[in-house]
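A protein chain is absent from this complex, but the other protein chains hold their places.
The block that comes next holds subunit A.
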Amino acid sequence: MVFTTAINFIRSRGPDEFWRKRKIFRLAAHYIGRRRNCYSVTIKIVHRALVYATKGRQLRKDDIRNLRDTRITAGCEQHDIQPHEFKEGLTRCNILLNRKSLADLAAWEPHSFKALTDIAKQRLVDDEIKQPK
């Protein structure tokens, strides 16, 4: 088709209606009832689902972070040190492990984790931040 004016070019934009809707239906393939068969219902549900997915990406990160903090706190408690003291002690020793590594060590490598707490405790005593027990 040849467009002689720009107006006609705008009017005929986009792919065919069938294929445009099919993209949406593909996303709704696992829904049941009218929410996968009627386009007007489907488009609403799919938009909502995409919003949830967007929010969920951040929520998942927050959840994992909270879980790792819980595990590190639990590990610290076993060795009688506060999590913030532990972090401070490690930073002063230039042991810059992130939450993931520390949580994994707490769960899977308890002996390595104990060694880290010992290092942190000793460092705090050496720097006269904490009294030795």
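As a convention for this text, a contact is a pair of C-beta atoms (placed from the backbone, for glycine too) under 8 Å apart; a residue touches a chain by one contact, two chains touch by 3 or more; residues count from 1.
Throughout what follows, contacts and distances are computed from a predicted model.
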Per UniProt, the name of the complex member that is left out, chosen from "Centromere protein S", "Transmembrane emp24 domain-containing protein eca-like Protein", "39S ribosomal protein L13, mitochondrial" or "Ribosome-associated complex subunit SSZ1": "39S ribosomal protein L13, mitochondrial"
Hidden partner chain, residues of subunit A it touches: 67, 70-75, 77-78, 103, 106-107, 110, 113
